[in-house]
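With one protein chain held back, the other chains of the complex are shown just where they sit.
So, chain A:
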(Lines give C-alpha, C1' and ligand atoms only; values in the text may rest on other atoms or scores of the structure.)
Protein backbone atom coordinates (compact mmCIF):
# COMPACT_ATOMS: atom_id res chain seq x y z
CA UNK A 1 0.00 0.00 0.00
CA UNK A 2 1.52 3.29 -1.03
CA UNK A 3 -1.32 5.44 0.19
CA UNK A 4 -0.56 8.72 1.86
CA UNK A 5 -2.14 10.57 4.75
CA UNK A 6 -2.23 14.31 5.18
CA UNK A 7 -1.25 15.67 8.54
CA UNK A 8 0.22 18.82 9.96
CA UNK A 9 3.31 18.93 12.11
CA UNK A 10 3.66 22.09 14.15
CA UNK A 11 1.24 23.79 11.78
CA UNK A 12 2.96 22.79 8.56
CA UNK A 13 1.02 20.44 6.29
CA UNK A 14 2.85 17.34 5.16
CA UNK A 15 2.06 14.14 3.30
CA UNK A 16 3.17 10.95 4.98
CA UNK A 17 3.10 7.35 3.77
CA UNK A 18 0.40 5.30 5.46
CA UNK A 19 1.56 3.31 8.43
CA UNK A 20 4.40 5.60 9.47
CA UNK A 21 4.57 6.64 13.07
CA UNK A 22 4.54 10.22 14.23
CA UNK A 23 8.21 9.80 15.13
CA UNK A 24 9.10 8.71 11.59
CA UNK A 25 7.01 11.46 10.06
CA UNK A 26 8.73 14.08 12.18
CA UNK A 27 12.13 12.66 11.30
CA UNK A 28 11.30 12.98 7.61
CA UNK A 29 10.56 16.63 8.23
CA UNK A 30 13.84 17.19 10.00
CA UNK A 31 12.27 17.38 13.44
CA UNK A 32 13.92 15.36 16.15
CA UNK A 33 11.63 14.05 18.83
CA UNK A 34 13.67 12.80 21.78
CA UNK A 35 13.50 9.09 22.51
CA UNK A 36 15.02 6.69 25.01
CA UNK A 37 13.30 3.34 24.79
CA UNK A 38 13.07 3.53 21.01
CA UNK A 39 15.75 1.84 18.93
CA UNK A 40 15.77 1.17 15.22
CA UNK A 41 16.94 -2.40 15.76
CA UNK A 42 14.07 -3.21 18.10
CA UNK A 43 10.30 -3.44 18.28
CA UNK A 44 8.38 -0.46 19.59
CA UNK A 45 8.02 -0.38 23.37
CA UNK A 46 6.55 3.02 24.09
CA UNK A 47 7.48 2.90 27.74
CA UNK A 48 9.87 5.78 28.45
CA UNK A 49 7.30 8.34 27.28
CA UNK A 50 9.81 11.11 26.50
CA UNK A 51 8.65 11.12 22.87
CA UNK A 52 5.16 12.30 23.77
CA UNK A 53 3.54 14.77 21.38
CA UNK A 54 0.25 16.62 21.34
CA UNK A 55 -2.42 15.61 18.87
CA UNK A 56 -5.11 18.25 18.45
CA UNK A 57 -8.40 17.24 19.99
CA UNK A 58 -6.88 14.82 22.46
CA UNK A 59 -6.37 15.72 26.06
CA UNK A 60 -3.76 13.03 26.55
CA UNK A 61 -0.42 13.14 24.80
CA UNK A 62 0.61 10.36 22.42
CA UNK A 63 3.88 8.48 22.30
CA UNK A 64 5.30 9.45 18.91
CA UNK A 65 7.18 6.17 18.55
CA UNK A 66 4.06 4.08 18.97
CA UNK A 67 1.35 6.13 17.30
CA UNK A 68 0.72 5.79 13.56
CA UNK A 69 -0.15 8.93 11.62
CA UNK A 70 -3.79 9.20 10.71
CA UNK A 71 -5.49 11.39 8.15
CA UNK A 72 -6.05 14.92 9.42
CA UNK A 73 -3.89 14.63 12.52
CA UNK A 74 -2.60 17.95 13.78
CA UNK A 75 0.56 17.22 15.68
CA UNK A 76 2.50 19.51 17.96
CA UNK A 77 5.95 18.25 18.87
CA UNK A 78 7.02 21.19 20.96
CA UNK A 79 3.95 22.77 22.58
CA UNK A 80 4.16 24.04 26.12
CA UNK A 81 2.19 21.05 27.32
CA UNK A 82 4.55 18.69 25.52
CA UNK A 83 7.65 20.42 26.79
CA UNK A 84 6.49 20.59 30.38
CA UNK A 85 5.47 16.96 30.41
CA UNK A 86 8.64 15.83 28.72
CA UNK A 87 10.77 17.82 31.10
CA UNK A 88 9.00 16.33 34.05
CA UNK A 89 9.49 12.82 32.71
CA UNK A 90 13.21 13.47 32.34
CA UNK A 91 13.24 14.76 35.92
CA UNK A 92 11.52 11.57 37.04
CA UNK A 93 14.08 9.44 35.24
CA UNK A 94 16.88 11.41 36.83
CA UNK A 95 15.32 10.99 40.26
CA UNK A 96 15.48 7.25 39.75
CA UNK A 97 18.92 7.29 38.14
CA UNK A 98 22.31 7.28 39.75
CA UNK A 99 23.21 10.55 38.08
CA UNK A 100 26.78 10.66 39.31
CA UNK A 101 27.80 11.35 35.73
CA UNK A 102 31.44 12.20 36.28
CA UNK A 103 32.05 8.74 37.65
CA UNK A 104 30.20 6.95 34.90
CA UNK A 105 31.84 4.93 32.14
CA UNK A 106 29.33 6.29 29.65
CA UNK A 107 29.92 9.92 30.64
CA UNK A 108 29.78 11.83 27.39
CA UNK A 109 27.92 9.18 25.46
CA UNK A 110 24.74 8.75 27.46
CA UNK A 111 21.33 9.39 25.99
CA UNK A 112 19.82 10.38 29.32
CA UNK A 113 22.65 12.80 29.99
CA UNK A 114 22.21 14.37 26.57
CA UNK A 115 18.51 14.76 27.11
CA UNK A 116 18.97 16.24 30.57
CA UNK A 117 21.43 18.68 29.09
CA UNK A 118 19.12 19.61 26.21
CA UNK A 119 16.25 20.27 28.56
CA UNK A 120 18.51 22.05 31.02
CA UNK A 121 17.48 20.13 34.07
CA UNK A 122 19.46 22.16 36.57
CA UNK A 123 17.75 21.21 39.81
CA UNK A 124 16.42 18.06 41.35
CA UNK A 125 13.13 18.82 43.09
CA UNK A 126 11.94 15.26 43.16
CA UNK A 127 13.09 12.95 45.88
CA UNK A 128 16.11 10.93 44.86
CA UNK A 129 15.23 7.29 44.83
CA UNK A 130 18.68 5.78 44.37
CA UNK A 131 19.81 6.19 48.01
CA UNK A 132 16.56 4.57 49.17
CA UNK A 133 17.09 1.38 47.23
CA UNK A 134 19.68 -1.28 47.56
CA UNK A 135 21.09 -1.46 44.09
CA UNK A 136 23.85 -3.87 43.42
CA UNK A 137 26.51 -3.98 40.76
CA UNK A 138 26.98 -7.29 38.99
CA UNK A 139 30.68 -7.25 38.17
CA UNK A 140 31.30 -10.98 38.14
CA UNK A 141 31.39 -11.41 34.39
CA UNK A 142 34.72 -10.93 32.61
CA UNK A 143 32.83 -9.17 29.82
CA UNK A 144 29.88 -7.15 31.06
CA UNK A 145 29.17 -5.08 34.14
CA UNK A 146 25.57 -4.41 35.07
CA UNK A 147 24.78 -1.53 37.39
CA UNK A 148 21.08 -1.36 38.24
CA UNK A 149 21.36 2.09 39.78
CA UNK A 150 21.93 3.51 36.31
CA UNK A 151 19.11 1.60 34.66
CA UNK A 152 16.19 3.60 33.29
CA UNK A 153 14.06 0.48 32.62
CA UNK A 154 13.67 1.23 28.92
CA UNK A 155 14.00 -2.52 28.31
CA UNK A 156 16.16 -2.02 25.25
CA UNK A 157 18.54 -4.67 26.58
CA UNK A 158 15.67 -7.05 27.23
CA UNK A 159 14.34 -6.61 23.72
CA UNK A 160 17.85 -6.92 22.29
CA UNK A 161 18.48 -10.15 24.15
CA UNK A 162 15.12 -11.54 23.02
CA UNK A 163 14.61 -10.15 19.53
CA UNK A 164 18.10 -9.91 18.10
CA UNK A 165 19.66 -12.77 20.00
CA UNK A 166 16.89 -15.08 21.14
CA UNK A 167 18.88 -15.66 24.31
CA UNK A 168 16.59 -14.06 26.89
CA UNK A 169 19.31 -13.83 29.49
CA UNK A 170 17.94 -10.46 30.54
CA UNK A 171 14.32 -10.19 31.55
CA UNK A 172 12.03 -7.95 33.54
CA UNK A 173 11.15 -8.98 37.05
CA UNK A 174 8.77 -7.64 39.68
CA UNK A 175 6.41 -4.74 39.28
CA UNK A 176 5.86 -1.18 40.42
CA UNK A 177 8.74 0.40 42.29
CA UNK A 178 10.53 -2.95 42.44
CA UNK A 179 10.43 -3.55 38.71
CA UNK A 180 13.91 -4.26 37.44
CA UNK A 181 15.90 -5.74 34.61
CA UNK A 182 17.48 -8.92 35.79
CA UNK A 183 18.35 -12.49 34.96
CA UNK A 184 16.86 -15.87 35.68
CA UNK A 185 16.46 -16.05 39.46
CA UNK A 186 18.47 -12.82 39.67
CA UNK A 187 21.71 -14.72 39.26
CA UNK A 188 24.91 -13.02 38.18
CA UNK A 189 25.31 -12.55 34.42
CA UNK A 190 28.19 -15.01 34.36
CA UNK A 191 25.97 -17.74 35.82
CA UNK A 192 23.15 -17.57 33.30
CA UNK A 193 22.79 -18.25 29.59
CA UNK A 194 24.36 -14.88 28.74
CA UNK A 195 26.64 -15.26 25.72
CA UNK A 196 28.62 -12.11 26.57
CA UNK A 197 27.84 -10.83 23.08
CA UNK A 198 27.46 -7.33 24.48
CA UNK A 199 24.55 -6.36 22.25
CA UNK A 200 22.81 -5.20 25.44
CA UNK A 201 25.78 -2.93 26.09
CA UNK A 202 25.53 -1.59 22.56
CA UNK A 203 21.85 -0.89 22.92
CA UNK A 204 21.86 0.49 26.47
CA UNK A 205 21.18 4.24 26.45
CA UNK A 206 22.97 4.77 29.77
CA UNK A 207 25.78 3.25 31.80
CA UNK A 208 23.67 0.44 33.25
CA UNK A 209 25.36 -2.12 31.02
CA UNK A 210 28.98 -1.56 30.08
CA UNK A 211 31.93 -3.69 29.13
CA UNK A 212 34.45 -4.61 31.78
CA UNK A 213 37.36 -2.46 30.76
CA UNK A 214 41.03 -3.34 31.01
CA UNK A 215 42.36 0.12 30.20
CA UNK A 216 44.51 0.55 33.30
CA UNK A 217 45.94 -2.96 33.02
CA UNK A 218 47.06 -2.26 29.46
CA UNK A 219 48.61 1.09 30.38
CA UNK A 220 50.48 -0.64 33.16
CA UNK A 221 51.81 -3.32 30.81
CA UNK A 222 52.92 -0.71 28.31
CA UNK A 223 54.71 1.21 31.04
CA UNK A 224 56.54 -1.89 32.25
CA UNK A 225 60.00 -1.89 30.61
CA UNK A 226 60.38 -5.63 31.17
CA UNK A 227 57.33 -6.48 29.14
CA UNK A 228 57.04 -6.81 25.42
CA UNK A 229 53.49 -5.79 24.60
CA UNK A 230 52.05 -7.06 21.35
CA UNK A 231 48.71 -5.91 20.11
CA UNK A 232 46.44 -7.44 17.51
CA UNK A 233 43.53 -5.65 15.87
CA UNK A 234 40.45 -7.48 14.66
CA UNK A 235 39.12 -6.90 11.13
CA UNK A 236 36.01 -4.96 12.17
CA UNK A 237 37.81 -2.54 14.48
CA UNK A 238 39.27 -0.54 11.59
CA UNK A 239 35.83 0.28 10.18
CA UNK A 240 34.32 1.27 13.53
CA UNK A 241 37.03 3.09 15.41
CA UNK A 242 36.66 6.32 13.42
CA UNK A 243 33.13 6.77 14.73
CA UNK A 244 34.44 7.09 18.28
CA UNK A 245 36.95 9.67 17.14
CA UNK A 246 34.73 12.08 15.30
CA UNK A 247 34.50 10.47 11.87
CA UNK A 248 31.31 9.48 10.09
CA UNK A 249 30.37 5.78 9.90
CA UNK A 250 31.79 3.90 6.96
CA UNK A 251 35.33 5.20 7.11
CA UNK A 252 38.13 2.70 7.29
CA UNK A 253 41.02 3.96 9.43
CA UNK A 254 43.47 1.03 9.31
CA UNK A 255 46.64 3.07 8.77
CA UNK A 256 45.79 5.74 11.33
CA UNK A 257 44.84 3.09 13.85
CA UNK A 258 48.18 1.34 13.41
CA UNK A 259 49.95 4.69 13.74
CA UNK A 260 48.01 5.45 16.90
CA UNK A 261 48.80 2.05 18.44
CA UNK A 262 52.50 2.60 17.79
CA UNK A 263 52.33 5.98 19.46
CA UNK A 264 50.51 4.50 22.43
CA UNK A 265 53.65 2.49 23.10
CA UNK A 266 52.81 -1.03 21.98
CA UNK A 267 56.01 -2.84 21.12
CA UNK A 268 54.57 -4.55 18.14
CA UNK A 269 51.36 -3.76 16.26
CA UNK A 270 50.06 -6.83 14.52
CA UNK A 271 46.93 -7.94 12.78
CA UNK A 272 44.26 -10.44 13.72
CA UNK A 273 43.59 -10.60 10.00
CA UNK A 274 46.76 -12.63 9.77
CA UNK A 275 45.27 -15.33 11.96
CA UNK A 276 41.98 -14.91 10.13
CA UNK A 277 43.88 -16.10 7.07
CA UNK A 278 45.32 -18.86 9.20
CA UNK A 279 41.84 -19.82 10.35
CA UNK A 280 40.83 -20.23 6.72
CA UNK A 281 43.76 -22.57 6.11
CA UNK A 282 42.90 -24.70 9.12
CA UNK A 283 39.14 -24.51 8.90
CA UNK A 284 39.07 -24.96 5.13
CA UNK A 285 41.23 -28.05 5.44
CA UNK A 286 39.08 -29.31 8.26
CA UNK A 287 35.97 -28.92 6.13
CA UNK A 288 37.51 -30.77 3.21
CA UNK A 289 38.74 -33.50 5.53
CA UNK A 290 35.28 -33.89 7.01
CA UNK A 291 33.75 -34.03 3.55
CA UNK A 292 36.24 -36.69 2.54
CA UNK A 293 35.51 -38.76 5.63
CA UNK A 294 31.80 -38.45 5.08
CA UNK A 295 31.67 -38.93 1.33
CA UNK A 296 34.54 -41.31 0.65
CA UNK A 297 35.15 -43.18 3.87
CA UNK A 298 31.43 -43.17 4.69
CA UNK A 299 32.37 -42.35 8.26
CA UNK A 300 29.12 -41.81 10.14
CA UNK A 301 30.83 -40.20 13.09
CA UNK A 302 31.68 -37.08 11.09
CA UNK A 303 29.39 -34.24 11.96
CA UNK A 304 28.05 -32.20 9.07
CA UNK A 305 27.24 -29.43 8.50
CA UNK A 306 30.39 -27.99 9.93
CA UNK A 307 29.85 -24.72 11.73
CA UNK A 308 32.34 -21.90 12.10
CA UNK A 309 33.80 -21.18 15.50
CA UNK A 310 35.19 -17.64 15.23
CA UNK A 311 32.45 -15.92 17.17
CA UNK A 312 32.77 -16.53 20.92
CA UNK A 313 29.22 -15.32 21.53
CA UNK A 314 28.00 -17.99 19.15
CA UNK A 315 30.20 -20.59 20.84
CA UNK A 316 28.78 -19.87 24.27
CA UNK A 317 25.31 -19.88 22.75
CA UNK A 318 25.63 -23.31 21.17
CA UNK A 319 27.23 -24.66 24.35
CA UNK A 320 24.13 -23.63 26.29
CA UNK A 321 21.38 -24.13 23.74
CA UNK A 322 22.49 -26.97 21.48
CA UNK A 323 25.12 -28.84 23.51
CA UNK A 324 24.31 -32.02 21.57
CA UNK A 325 25.69 -30.33 18.44
CA UNK A 326 29.14 -29.35 19.66
CA UNK A 327 30.60 -31.87 17.22
CA UNK A 328 29.33 -29.76 14.37
CA UNK A 329 31.60 -26.95 15.44
CA UNK A 330 34.91 -26.56 13.73
CA UNK A 331 37.63 -27.32 16.27
CA UNK A 332 39.50 -24.23 15.13
CA UNK A 333 40.10 -21.57 17.70
CA UNK A 334 39.00 -18.08 16.80
CA UNK A 335 41.57 -15.84 15.06
CA UNK A 336 42.12 -14.00 18.34
CA UNK A 337 43.05 -17.15 20.20
CA UNK A 338 45.14 -18.53 17.34
CA UNK A 339 47.01 -15.27 17.46
CA UNK A 340 47.42 -15.47 21.22
CA UNK A 341 48.78 -19.01 21.08
CA UNK A 342 51.23 -18.11 18.31
CA UNK A 343 52.33 -14.86 19.95
CA UNK A 344 53.80 -16.69 22.91
CA UNK A 345 55.32 -19.52 20.81
CA UNK A 346 56.08 -18.82 17.17
CA UNK A 347 56.45 -15.07 17.57
CA UNK A 348 58.38 -15.34 20.84
CA UNK A 349 60.83 -17.80 19.24
CA UNK A 350 61.28 -15.77 16.12
CA UNK A 351 61.83 -12.54 18.00
CA UNK A 352 63.82 -14.27 20.69
CA UNK A 353 61.67 -13.00 23.56
CA UNK A 354 60.76 -15.08 26.56
CA UNK A 355 57.03 -15.87 26.35
CA UNK A 356 56.53 -14.93 29.99
CA UNK A 357 57.69 -11.43 29.12
CA UNK A 358 55.11 -11.03 26.40
CA UNK A 359 51.85 -9.32 27.18
CA UNK A 360 49.34 -10.08 24.49
CA UNK A 361 46.62 -7.48 24.00
CA UNK A 362 43.85 -7.66 21.47
CA UNK A 363 41.53 -4.96 20.19
CA UNK A 364 38.20 -6.49 19.37
CA UNK A 365 34.77 -5.28 18.27
CA UNK A 366 33.46 -7.69 20.85
CA UNK A 367 32.81 -8.17 24.53
CA UNK A 368 32.56 -11.96 24.26
CA UNK A 369 36.24 -12.01 23.28
CA UNK A 370 37.02 -10.92 26.84
CA UNK A 371 35.33 -14.03 28.10
CA UNK A 372 36.95 -16.17 25.41
CA UNK A 373 40.44 -15.06 26.44
CA UNK A 374 39.45 -15.89 30.00
CA UNK A 375 38.47 -19.50 29.23
CA UNK A 376 40.61 -22.06 31.07
CA UNK A 377 41.39 -23.98 27.86
CA UNK A 378 42.95 -20.93 26.25
CA UNK A 379 46.41 -21.50 27.74
CA UNK A 380 47.96 -23.66 25.05
CA UNK A 381 51.11 -21.60 24.77
CA UNK A 382 51.79 -22.51 28.37
CA UNK A 383 50.65 -19.08 29.44
CA UNK A 384 47.40 -17.23 29.14
CA UNK A 385 47.32 -16.86 25.36
CA UNK A 386 45.63 -13.46 25.28
CA UNK A 387 46.13 -11.34 28.36
CA UNK A 388 43.83 -8.39 27.82
CA UNK A 389 41.01 -7.80 25.40
CA UNK A 390 39.95 -4.25 24.69
CA UNK A 391 36.91 -3.25 22.71
CA UNK A 392 36.98 -0.73 19.87
CA UNK A 393 35.54 1.74 22.35
CA UNK A 394 38.33 1.14 24.87
CA UNK A 395 40.94 1.68 22.17
CA UNK A 396 39.34 5.04 21.41
CA UNK A 397 39.61 5.88 25.10
CA UNK A 398 43.34 5.00 25.08
CA UNK A 399 43.85 7.24 22.05
CA UNK A 400 41.98 10.12 23.68
CA UNK A 401 43.83 9.68 26.96
CA UNK A 402 47.14 9.78 25.13
CA UNK A 403 46.10 13.08 23.60
CA UNK A 404 46.58 11.94 20.04
CA UNK A 405 44.95 13.95 17.29
CA UNK A 406 43.79 10.90 15.45
CA UNK A 407 42.91 12.67 12.24
CA UNK A 408 46.33 14.19 11.90
CA UNK A 409 48.17 10.88 12.20
CA UNK A 410 50.06 9.68 9.15
CA UNK A 411 48.91 6.18 8.26
CA UNK A 412 51.39 3.49 9.23
CA UNK A 413 51.85 -0.16 8.36
CA UNK A 414 51.55 -3.20 10.62
CA UNK A 415 54.77 -4.64 11.95
CA UNK A 416 56.08 -7.81 10.44
CA UNK A 417 55.71 -11.33 11.53
CA UNK A 418 52.02 -11.77 11.94
CA UNK A 419 51.11 -8.40 10.48
CA UNK A 420 50.44 -9.32 6.88
CA UNK A 421 46.94 -10.20 5.76
CA UNK A 422 44.77 -10.75 2.73
CA UNK A 423 41.44 -9.23 1.80
CA UNK A 424 39.92 -12.54 2.83
CA UNK A 425 41.09 -11.90 6.38
CA UNK A 426 39.58 -8.41 6.38
CA UNK A 427 36.10 -9.51 5.41
CA UNK A 428 35.94 -11.74 8.50
CA UNK A 429 34.51 -8.58 10.04
CA UNK A 430 31.29 -8.76 8.05
CA UNK A 431 28.58 -11.39 8.10
CA UNK A 432 29.30 -13.85 5.31
CA UNK A 433 32.94 -12.89 5.29
CA UNK A 434 34.30 -16.09 6.78
CA UNK A 435 32.23 -18.06 4.31
CA UNK A 436 33.49 -16.00 1.39
CA UNK A 437 37.10 -16.25 2.53
CA UNK A 438 36.76 -20.00 3.05
CA UNK A 439 35.22 -20.52 -0.37
CA UNK A 440 37.94 -18.48 -2.07
CA UNK A 441 40.52 -20.82 -0.60
CA UNK A 442 38.72 -24.17 -0.49
CA UNK A 443 37.46 -23.92 -4.05
CA UNK A 444 40.94 -23.20 -5.27
CA UNK A 445 42.48 -26.04 -3.28
CA UNK A 446 39.93 -28.44 -4.69
CA UNK A 447 39.81 -27.31 -8.32
CA UNK A 448 43.07 -25.45 -8.77
CA UNK A 449 41.03 -22.55 -10.14
CA UNK A 450 39.75 -19.31 -8.60
CA UNK A 451 36.15 -19.17 -7.41
CA UNK A 452 33.93 -18.47 -10.42
CA UNK A 453 32.81 -15.05 -9.26
CA UNK A 454 33.71 -11.75 -10.83
CA UNK A 455 36.62 -10.15 -9.05
CA UNK A 456 36.47 -12.88 -6.38
CA UNK A 457 33.40 -11.18 -4.88
CA UNK A 458 31.03 -13.93 -3.79
CA UNK A 459 27.97 -11.71 -3.75
CA UNK A 460 25.38 -14.37 -2.73
CA UNK A 461 26.87 -14.73 0.76
CA UNK A 462 26.99 -10.98 1.33
CA UNK A 463 24.16 -8.76 2.46
CA UNK A 464 22.14 -8.18 5.58
CA UNK A 465 19.41 -10.83 5.45
CA UNK A 466 19.47 -12.75 8.71
CA UNK A 467 19.95 -16.10 7.01
CA UNK A 468 21.45 -16.50 3.54
CA UNK A 469 22.09 -19.62 1.52
CA UNK A 470 24.45 -20.25 -1.33
CA UNK A 471 25.79 -23.22 -3.18
CA UNK A 472 28.74 -23.73 -5.40
CA UNK A 473 29.13 -26.68 -7.75
CA UNK A 474 32.52 -28.33 -7.88
CA UNK A 475 33.58 -29.41 -11.33
CA UNK A 476 36.82 -30.86 -12.62
CA UNK A 477 38.60 -30.99 -9.28
CA UNK A 478 42.27 -31.82 -9.01
CA UNK A 479 43.09 -35.44 -8.50
CA UNK A 480 43.37 -35.41 -4.74
CA UNK A 481 39.80 -34.13 -4.41
CA UNK A 482 38.34 -36.07 -7.32
CA UNK A 483 35.61 -37.48 -5.07
CA UNK A 484 34.11 -34.01 -4.90
CA UNK A 485 33.45 -33.87 -8.61
CA UNK A 486 29.89 -32.76 -9.25
CA UNK A 487 29.21 -32.15 -5.58
CA UNK A 488 27.21 -29.07 -4.88
CA UNK A 489 28.76 -27.49 -1.82
CA UNK A 490 25.88 -26.00 0.17
CA UNK A 491 26.50 -23.17 2.57
CA UNK A 492 24.48 -20.99 4.87
CA UNK A 493 25.27 -17.81 6.70
CA UNK A 494 23.45 -16.65 9.84
CA UNK A 495 24.09 -13.59 11.95
CA UNK A 496 22.34 -12.50 15.11
CA UNK A 497 21.72 -15.40 17.45
CA UNK A 498 17.99 -15.38 16.77
CA UNK A 499 18.86 -16.42 13.21
CA UNK A 500 21.48 -18.85 14.42
CA UNK A 501 18.75 -20.41 16.51
CA UNK A 502 16.44 -21.04 13.58
CA UNK A 503 19.27 -22.52 11.47
CA UNK A 504 20.31 -24.75 14.37
CA UNK A 505 16.74 -25.87 14.84
CA UNK A 506 16.71 -27.11 11.26
CA UNK A 507 20.10 -28.77 11.79
CA UNK A 508 18.70 -30.44 14.88
CA UNK A 509 15.61 -31.55 12.99
CA UNK A 510 17.82 -32.95 10.27
CA UNK A 511 16.24 -30.79 7.60
CA UNK A 512 19.35 -28.72 6.89
CA UNK A 513 21.38 -30.23 4.06
CA UNK A 514 24.22 -27.72 4.28
CA UNK A 515 27.86 -28.67 4.37
CA UNK A 516 29.16 -25.52 5.94
CA UNK A 517 27.50 -22.79 8.00
CA UNK A 518 28.91 -19.51 9.14
CA UNK A 519 27.49 -18.27 12.41
CA UNK A 520 28.08 -14.83 13.87
CA UNK A 521 26.53 -13.85 17.18
CA UNK A 522 26.03 -10.21 16.34
CA UNK A 523 23.80 -8.56 13.77
CA UNK A 524 25.93 -7.70 10.75
CA UNK A 525 28.75 -9.89 12.02
CA UNK A 526 31.69 -8.48 13.95
CA UNK A 527 31.23 -5.00 12.49
CA UNK A 528 28.01 -4.86 14.49
CA UNK A 529 29.71 -6.39 17.52
CA UNK A 530 28.96 -5.59 21.12
CA UNK A 531 32.28 -3.80 21.49
CA UNK A 532 31.79 -1.46 18.56
CA UNK A 533 31.01 2.25 18.87
CA UNK A 534 27.63 3.26 20.23
CA UNK A 535 25.16 3.96 18.65
CA UNK A 536 24.52 1.14 16.25
CA UNK A 537 21.67 0.69 13.77
CA UNK A 538 21.10 -1.02 10.42
CA UNK A 539 22.26 2.05 8.49
CA UNK A 540 25.53 2.36 10.42
CA UNK A 541 26.21 -1.34 10.05
CA UNK A 542 25.57 -1.14 6.31
CA UNK A 543 28.16 1.61 6.03
CA UNK A 544 30.72 -0.32 8.03
CA UNK A 545 30.16 -3.33 5.76
CA UNK A 546 30.72 -1.20 2.66
CA UNK A 547 33.98 0.01 4.14
CA UNK A 548 35.10 -3.55 4.86
CA UNK A 549 34.41 -4.78 1.34
CA UNK A 550 36.13 -1.73 -0.10
CA UNK A 551 39.18 -2.51 2.03
CA UNK A 552 39.16 -6.08 0.69
CA UNK A 553 39.00 -4.90 -2.93
CA UNK A 554 41.84 -2.50 -2.33
CA UNK A 555 44.28 -5.10 -1.07
CA UNK A 556 46.83 -6.74 -3.38
CA UNK A 557 46.32 -10.17 -1.81
CA UNK A 558 42.72 -11.36 -1.71
CA UNK A 559 43.06 -15.02 -0.78
CA UNK A 560 44.23 -16.39 2.54
CA UNK A 561 46.46 -19.08 1.03
CA UNK A 562 48.33 -16.39 -0.92
CA UNK A 563 49.40 -14.59 2.25
CA UNK A 564 53.23 -14.91 2.23
CA UNK A 565 53.45 -14.78 6.02
CA UNK A 566 51.02 -17.69 6.24
CA UNK A 567 53.18 -19.69 3.84
CA UNK A 568 56.19 -18.84 5.94
CA UNK A 569 54.39 -19.83 9.13
CA UNK A 570 53.59 -23.27 7.74
CA UNK A 571 57.07 -23.68 6.34
CA UNK A 572 58.90 -22.61 9.49
CA UNK A 573 56.63 -23.71 12.27
CA UNK A 574 53.34 -25.45 11.68
CA UNK A 575 54.38 -27.65 8.75
CA UNK A 576 50.86 -28.38 7.52
CA UNK A 577 47.23 -27.52 8.26
CA UNK A 578 45.76 -29.79 10.91
CA UNK A 579 49.28 -30.97 11.70
CA UNK A 580 50.47 -31.78 15.15
CA UNK A 581 51.54 -28.26 16.12
CA UNK A 582 48.32 -26.87 14.74
CA UNK A 583 46.38 -29.43 16.65
CA UNK A 584 48.07 -28.40 19.86
CA UNK A 585 48.00 -24.64 19.43
CA UNK A 586 45.20 -23.78 17.06
CA UNK A 587 42.41 -26.18 17.86
CA UNK A 588 40.25 -26.50 20.92
CA UNK A 589 37.40 -28.31 22.62
CA UNK A 590 33.99 -27.13 23.74
CA UNK A 591 32.06 -27.48 26.95
CA UNK A 592 28.50 -28.66 27.37
CA UNK A 593 26.57 -26.16 29.45
CA UNK A 594 23.18 -26.08 31.10
CA UNK A 595 20.51 -23.61 30.21
CA UNK A 596 19.83 -22.81 33.85
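Assume contacts are C-beta pairs under 8 Å (C-beta built on N, C-alpha and C of every residue); 3 or more make two chains touch, one makes a residue touch a chain; residues count from 1.
The rule is short, and it goes like this: contacts and distances are computed from a predicted model.
Entry comment: the absent subunit's protein name, as recorded by UniProt, is "[NiFe] hydrogenase diaphorase moiety large subunit", drawn from "1,2-phenylacetyl-CoA epoxidase, subunit C", "[NiFe] hydrogenase diaphorase moiety large subunit", "DsbE family thiol:disulfide interchange protein" or "Arginine/ornithine transporter AotQ". Contact with the undisplayed chain is limited, among A:5, A:75 or A:89, to A:89. Per the touch definition above, the residue from A:49, A:227 or A:508 contacting the chain not shown is A:49.
Touch with the chain that is not drawn comes from one residue among A:153, A:212, A:440 or A:468, which is A:153.
Interface note for the absent chain: among A:134, A:178, A:248 or A:300, the touching residue is A:178. Mapped onto chain A, the interface with the missing chain covers residues 44-50, 52, 59-61, 63, 66-68, 81, 84-85, 88-89, 92-93, 95-96, 125-127, 129, 132, 152-153, 155, 172, 174-179.
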